[in-house]
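Here the complex is missing a single protein chain, while all its other protein chains stay put.
On to chain A.
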Amino acid sequence: MAIDILYFAWVREAIGTDAETVTPPAEVGTIADLVTWLSARSPGHAEAFARPDRLRAAIDQEFVALDAPVAGAREIAIFPPVTGGSGCAG
């Protein structure tokens, strides 16, 4: 099934686009599987996804862990850890 994938921050910059629609094969069961599968699409994808421990994800606008199943997802976002707020220490 087709899934809209969104990218933010340096993930978006490395891949060179902020969104794409993909149809992963059946063996892609989790976000981590999806990241591995997407890595083969281009050198930019491979660069963005080289360090899965630096990635976070959301399914249909809710944060999820990378081992979350992708079944039924309409929109999956992949991005770095968030850094909102004012940046003040403590």
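Some points to look at:
Rule of thumb we're sticking to: a contact is a pair of C-beta atoms (placed from the backbone, for glycine too) under 8 Å apart; a residue touches a chain by one contact, two chains touch by 3 or more; residues count from 1.
Quick note on the criterion: contacts and distances are computed from a predicted model.
Between the names "Glycosyltransferase", "AAA family ATPase", "Carbohydrate ABC transporter substrate-binding protein, CUT1 family" or "Molybdopterin synthase catalytic subunit", the one given in UniProt for the chain missing from this structure view is "Molybdopterin synthase catalytic subunit".
Checked against the full complex, the candidates A:3, A:34 or A:58 give a single residue touching the omitted chain, namely A:58.
Contacts to the hidden chain, counted on chain A, fall at residues 6, 8-10, 56, 58, 61-63, 75, 77, 79-90.
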